[in-house]
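Shown here is a partial selection of chains from the complex, left in place.
The letters A and B name the chains in turn, as written, and every chain counts its residues from 1.
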Amino acid sequence: MQIEAKLGNLGFILPEPVQLPPGVVLPFAWTRVHGNRIYISGHGPLDQDGTYSGVLGKVPSEVSLEQAQQAAQKAALSVLSSLKRELGDLDRVTAWLMVSGFVNADPGFGQTTLVMNSFSDVVLRLYGSEVGRHARTAIGVAALPFNVPLVVAAEVEFV
Amino acid sequence: MQIEAKLGNLGFILPEPVQLPPGVVLPFAWTRVHGNRIYISGHGPLDQDGTYSGVLGKVPSEVSLEQAQQAAQKAALSVLSSLKRELGDLDRVTAWLMVSGFVNADPGFGQTTLVMNSFSDVVLRLYGSEVGRHARTAIGVAALPFNVPLVVAAEVEFV
């Protein structure tokens, strides 16, 4: 499996499934497959045990740009972890289409692009510039679930 | 009609079409049908006469969590009202795909998940866990049209 091998070569380890805080129930799906499309819910950064990373809050006043970029990389791994559970094999993704990044930003933080680049870089390093090519938005928002520093939603095609 | 019967059993009444404030013109469609897909514009909570609910402002400083959850339920009914006008019969929806919830949040409000669960719950109670299964984002934003407490956009499939 090419993508899994690349993940290993890059030193990336996919996190466990999301471990929610006690009492939290999520009446939606992390991935929604329909036809050859997968709609991917907003994923935050996870530690390897599937818990939300301890790095929480606003970028850049509470979470530095560098930490936010690390969180974006972790969010990419969260998405890939969900995709692997859905598809079994990450090589089945044939096209990244749209990526929507929502950064938990202080008003006027103008570097959401730099944060989300760390997400896009993971996609491109694994899938290359053809399959991995994606449109993107990188928005700074007022609030996010559990106060995570960013969440990323996406739409991909698979076979 | 199964969904309409379920709506009645749950005590839900679909609101009238949106009644805009005087002078406001909307040059877009509440629902955009193309092929077997319906793209659904951001819908806010409506009272039964189609006016925007009087519960307006930021969650949680101006609108409590409980009020926001009621607003999310009302937004689900707004969406269903638009779908019924578009399709005639709500049973024609064959798959919920993506739901994007935007909560008019104070900075750092970490419970957008709990707000949007009230939207997802309506979908799942009416359509069940297969047709109603959807991916979701639940974002807190700085501002919304007419200062409504949330809007929800979606994409569904129909026959």
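Everything below uses one rule, namely that contacts are C-beta pairs under 8 Å (C-beta built on N, C-alpha and C of every residue); 3 or more make two chains touch, one makes a residue touch a chain.
Since this is a predicted model, take the numbers as computed values, not measurements.
Displayed in place are 2 chains, all sharing one sequence; the entire complex defined by the structure file totals 3 copies.
In this section, only the chains that are shown with their structure count from here on.
If you average the Cα atoms of chain A and of chain B, the two centres end up 25 Å apart. The residues of chain A lying in touch with chain B in their complex are 24-32, 34, 37, 39-42, 57-58, 100, 102, 106-107, 141-147, 151, 153, 155.
If you check the complex, the residues on chain B that touch chain A are 95-100, 103, 105-113, 117, 120-121, 124, 133-142, 155, 157.
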